[in-house]
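Structure in structure tokens, see below.
Missing here: one protein chain of the complex. Every other protein chain is in place.
Let's turn to chain A:
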Amino acid sequence: MNLIYATLGFIGVYVYVSLVSLLWEGMDRKLVARMQRRMGPPLLQPFYDFLKLVGKESIIPRDASRFFELAPVLTLATSIALLAYTPLGFEPIFGTKGDVIVFVYLITLMGFFRALGAISSGSPYAQIGAQREMVLIASKEVPMMLALFAVLWRLNGLGVSRPFGMGTFYEHNVWELGTPLSVIGTLILLFVFLLWLSSEIEVGYFDVPEAETELAEGPMVEYSGRHLALFELASAIKIFVSASLVVAVFFPWGVSGYLGLTGVTALVAELLFHTLKVFAVLFAGMSLFRAITGRLRINQAVSTFWTRLFPAAIVGALLLVIDTLGVVA
């Protein structure tokens, strides 16, 4: 019976996140347009795009193998599976101890499947895009994992019911440590996480694999029709999920306690509040970043991760570790 409820909840979450994440894309486009003194598309534009793509004929290149058609399905399936382990204002539906590794694995796997689909298309543009995607995956996940594991390890010391689980953040959060070192460390990690978020959703500096003007959409160049629609939906969900991670790590505070809500209404209230926070984080990490920065070259993007963000993550993690020694009270 529990499993049935969990499944129903899971489906509900999936529907909700799909709608909200597409809605956010519309808001993002509107916001960026306003920043550039344009009218911009209507708020529901991504929905129209999606429906139109679904209705269009999907063209399969002659050189494509069967995995070309399989990759969008796998990517979307992975993104849906990811929702089961994403903190959405409440503990993940299928969250257990150690599920943070599943989360990192699945979010990486999405990029990998995208690259696989691109490689299978047989187009050299897509292959270059896929190579860039893989290089970027190899660089960007390292500082994020270091930061995430450092925070989880630190919270683990406070006593949590499921160590290294995504639910940890709703039991304790990094700010409540309160010591100067931990606050500085957390701020550094927040910076790392925000840049990771931008690279995960490939905007601004890190719009490297898709690189519209340079590589003609990179990995997506051969995709059309409903296959492209699946990819669009998957990447919209991924945007929401990535931002949810940042929100859960750094801003996990809920509202239901203040409003005195319990049960299902509390869950709904938390979900809505979480969505608001996600939008706020995305506004900083996506819309603003996208409007004010241009693309880096691939070597610059990679070296940003290894020479700036990775050291920053090390410093932040070390500060959190040194803080446990109680040197600076």
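The criterion applied here is as follows: a contact is a pair of C-beta atoms (placed from the backbone, for glycine too) under 8 Å apart; a residue touches a chain by one contact, two chains touch by 3 or more; residues count from 1.
Assume contacts and distances are computed from a predicted model.
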| item | value |
| --- | --- |
| UniProt protein name of the chain not shown, from "Cation:proton antiporter", "NADH-quinone oxidoreductase subunit I", "4Fe-4S binding protein" or "Formylmethanofuran dehydrogenase subunit B" | "Cation:proton antiporter" |
| Residue among A:Val13, A:Met110, A:Met134 or A:Ala266 that touches the chain left out of view | A:Met134 |
| Residue of A:Tyr105, A:Phe149, A:Phe191 or A:Phe273 touching the missing chain in the full complex | A:Tyr105 |
| Candidates A:Ile119, A:Met144, A:Ala266 or A:Met286 - the one touching the absent chain | A:Ile119 |
| Absent chain, residues of chain A that touch it | 63-67, 102, 105, 109, 116, 119-120, 122-124, 127, 130, 134 |
